[in-house]
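One protein chain omitted, others in place.
We call the chains A, B and C, going by the order they appear; numbering starts again at 1 in every chain.
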């Protein structure tokens, strides 16, 4: 942490049962170990009485002694039955992108990462088709073709998991990956697999959502970025967007319009995850803006 | 039709199996009986091959001989197996508004009608509660309190239907009327009952949609105006809108935010219906903008 | 403050030059005098180095000793060169609404206040026309007709100011009041006069913005709620909204569409002001959401 010029920054996430004085005590503890709070957001879930907080801290070059910080926060944690984590800005997470044949979401993620807007490394792209190998090549990212047979191909999932482990992947992004991942896979990355579903969930879960939307005659179509869970298309919703359609739009036109929503919604969700803005509580994603 | 100065206007709606030359033939027929086409919109439903058209026609003061028009169009109708209707701008339709306790949608409809933005008369308001009697009174509209017991109160529906018949009502608007109307009622006014549902249908059909949306943690909430059918919340969708919410929004705040969407979406749907912009085909509402 | 059941709440706003530890120190001070921080938002303006914070505090029934709070905060204020204010939830501000002939914004404000969504009292409505006297009467609010002659009617402004003083008004809302207020008037209520301008400022400042927008052929029209300053249509922007228009929309149709945006944007701005969510710094309005 001493290899950058100027102050270093980190994000601390805490959650505990709501108690009087918690905000002041956490602020005080961070202050005592030398941190300067740049921004703090909190939310109390009134039904469960759970207090959630995201604190963006700046540490002067000479101060952030990780051990003292750990000690101070652990002490608080014990007193308030609190869980907490700290992420240092410089520690880049490793993201694997899964794709099938469509490249609009992939392109956006790769361009954003290249431009420094996604604070991560992308060590690999995995696909059940070979179509996007050249896109990966252009961006200099290793591409792994893992063919998938049938609806639950355990050997394919096992190969994918091996790749993820080998690259020590922190986050999986399903960028219009058109296969369902089994519970065994999903449960190994709780709240660390982000999927983009091309509808305004919970409307039109499952397959062919644009066909469903067209048949129903809706006037807006949407896209939903959510964490994948074992239950299909039912995980915590991170972000949603919509665009207007009319009777003039055939399914193919809906698909075209939808792509703009899909890629912006997915990119936003990935960005927020990497900025530690999301806390999942009680099946819902709290996003600190 | 001779009691206004200047040209009179009408809207003609036609539907028939799509055939080559249909646009030219209809335009020609209207021209021959003296009409000037101000605007024409058409849509061909490719799955069923059905041609739908809305034609806005201006007639010079001396020309619109309704009988000749009828004759010319009937001739075409026979040739093309076409159904058609004409509505003269001056013939105001009679609209009944159903409400319960909330008045935000009612207020908007009454203000719009007063300002001339809804081409109709509103001969009565019907409610299962007495709360909004004073609002009706302020606008000088007769208010009928029809209490409703249980989930299917046939005598209440029968009283409501009598009122509609007595006032020769053309359109029923359910402006946050919190009761379900039975199939017998609904089937007597096909595509002539407009309901506002406070969710982005088909998500969150049924009761308490804001509670459902909150539990699900969605990031946008919506409202849907649709024609009522015997199947609850499943009729043809006329218009939809959404507004952004976050984890900070309790159900009560969602309800408050939702009200702005509900009233604008409902007002737009009623307006379009009264401008004869909506044709229902194959369970979907085509809206000619 | 002892006349309500349960804890009382207040909003504290502070601003001072940004300094390390400020967040922790303010939180600590509030905690020490018995307050529990429900929510705190802060913003540091990087160009001026100014720290701005809004703190929502809950006080137990027996604790909020206003004098101790005052003392503790004053001490901090001296140390950090801080300005601060506290507003108790129960102290309702007095709002005067100015209107001309159009009532859509007025209606919305009155309905919201009646429903408890605006934390204020509305002791009077002032208008340069008599048209909306009956609306005021329906809601039981005194209506004052102050005719205005020419472009700078000092005697009218003087009469209006007397009314505001007599009613000890805290906030003036110009709800489509179609006259310009002079600098003498405006300067007496800095950041306490909210105007709704019917365009997306800074585009189309000045008169007849929909005519300007139509002439220019824009594809979106907007509305802007801002604090009034001596420079016309140039005060700090609080909120903005837009709606889509097309070449089909005549100026009159733009006006109709615009009304929905105007009233929702104005209502939001007034609500945020009354919730002490707005801090003006360096000519810009920071809105803590």
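Just so we're on the same page, a residue touches a chain if its C-beta (ideal position, glycine included) is under 8 Å from a C-beta of that chain, and two chains touch if they have at least 3 such contacts.
All values derive from a computational prediction rather than experimental measurement.
Trainee: Check the options A:20, A:107, A:152 or A:167 and report the residue that touches the missing chain.
Mentor: From the options A:20, A:107, A:152 or A:167, the contact with the absent chain belongs to A:107.
Trainee: If the hidden chain were put back, which of C:92, C:117, C:161 or C:218 would touch it?
Mentor: Reading the full complex, the residue touching the unseen chain is C:218.
Trainee: In the complete complex, which positions of chain A touch the hidden chain?
Mentor: 103-104, 107, 111, 117, 138, 248, 256, 260, 264, 289
Trainee: Suppose we count only contacts with the excluded chain; which residues of chain B make the list?
Mentor: Here the touching residues of chain B are 20-21, 23-25, 27-28, 30-31, 36-42, 44, 289.
Trainee: List the residues of chain C that touch the chain left out of this view.
Mentor: 43, 46, 200-204, 216-220, 222, 236-242, 246-248, 250, 283-287, 289
Criterion: only the chains that are shown with their structure count from here on.
Trainee: Suppose you list every residue number at the chain A-chain C interface; are over half of them used by both chains (same) or under half (different)?
Mentor: Since more than half of the residue numbers are used by both chains, the interface counts as same.
Trainee: Going by CA means, which chain is nearest the middle of everything shown?
Mentor: Per-chain C-alpha centroids ranked by distance to the global centroid put C first.
Trainee: Among the chains, which one keeps its Cα centre farthest from the Cα centre of chain A?
Mentor: B
Trainee: Which residues of chain B are in contact with two or more other chains?
Mentor: Correct list: 248, 289.
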